[in-house]
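== chain A ==
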Amino acid sequence: MLALDDVSMNFGGVAALRNVTFAMDEGETLGLIGPNGAGKTTLFNVISGVLTPSAGRLEFAGKPLGKAANWRRARQGIGRTFQIPQPMHELTVRENLMVAQRFGAGRTDGRRIDEILDLLDLTAKQHIDAAHGLALTEQKALEVGKALAVEPRLLMLDEVLGGLETATKRAFGQTLQRVRERYGLTMIVIEHDIETIKTLCPRVVVLNFGELIADGTPDEVFNDARVIRSYTGDSAA
Partner candidate 1 sequence: MTLNTILRRVAAGIVFSAVAYGGAAQAETFTLGSQVPLTGNLARVGTGMHEGISVAIAMANKELGGKHEFKVSTIDDESNPAKAVAAVEKLASEGVVALTGGYGSNIIGPASEAAAKSDLVYITSGGVAPELTHRDLDTFFRINNSEGYGKAMLGLLKDMGVKKVSVIYSNKEATDAMAKYVEEGLKEAGVEVTTHEFDASTTDFKSIMNKVKLRDRSDAIAMIGYENDYVGILRAASVLKPEAKAIVGVWSLATSQMNTEFHDLVQNVYGTSLLPYPVKFSGDEAVEFSATYKEMFGKEPDYLGQFGYVQTRLLIDAVVAAADKGEVSGKTVAQELRSLKADTLIGDVAFDENGDNPNFSHRMGQHQGDRVEIVWPEKAATAKMNFPAVPW
Partner candidate 2 sequence: MTMMRSGLLLGFLAVAYLGVPLLFGGMDYVMSLVIAALTIAGIAVAWALLGNLGGLVSFGHAAFFGVGAYVSALLVMDNGWPVLPAMLAGGLGAAIASVATMPALRLRGPYFALAILAYAHIFKILAVEFSSITGGAGGLLSIPGFPTVFGLDLASKTGAYVLILTIVLAWMAVYHAIRRSTWGLALRAMHDSELATRVVGVPSTHLKAVMLVVSAFMTGVVGAFNAHQISFLDPEYAFSGTWTVLPIAAAIFGGYRTVWGPLMGALVVYLLDQLVFKEIMPSGHQLVFGVLLGAMILLSPQGLMPLLARLGVARPRRETAPQAAAPHATEDGNARA
């Protein structure tokens, strides 16, 4: 489904990603963890085409991604969210999804939008100004909704549970489960909360200083010496 081969990303001499290599199968859900500044969001940016990697190759659904622009990757089936929600300004919640569907999936299908709104518990808010009228949970839900409206095959979630209350977090985690089952998605999830990772992701990849230091089941990974060292002293973990 997705394969990264030796991908590196430099920002003016600072290496944000170093020779990252891994592959995912269709339907897999991958947890992406690591301390702050480890390169997780940079990896998302590289996969979704927001950034062009300094070196390395990316392959999606059997085809090289090359230098395809970010909007083209969305059309190829890569949906993503942002850690800080980025609703489309001036549009209502529903219009946000309509735009994503029209351009990302190349079709208009009101029923599917109803369904997404329903799944994410946004139906009541669908005519609210997305940029100014939503609570944090709803903003996060809208992030997921936009990515779903693109009708992706790969969904990349960047801390969609971050900053939420524990109870909300659990409920939202279940929502994500339902979403994945409903649409048969391949997912990559960036998450700090270990419990969430354990319930959502059968496989976990750990980044530290841009380097991939571990890849395995949650149990394997969380017992890995390098991983533990990388988190030592990092209160956010």
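Candidate entries met the following condition: all candidates are chains of the complex that A comes from, given by their letters.
As a convention for this text, contacts are C-beta pairs under 8 Å (C-beta built on N, C-alpha and C of every residue); 3 or more make two chains touch, one makes a residue touch a chain; residues count from 1.
The model shown is predicted, which means the values in this text are computed figures rather than measured ones.
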{"item": "Which of 1 or 2 touches chain A - same complex, any copy", "value": "2"}
{"item": "Residue ranges of chain A in contact with candidate 2 within the complex", "value": "11, 16, 34, 36-45, 48, 50-51, 69-72, 74-75, 79-80, 82-84, 86-92, 95-96, 98-100, 102-106, 108, 129, 131-132, 146-147, 149-150, 158, 190, 207"}
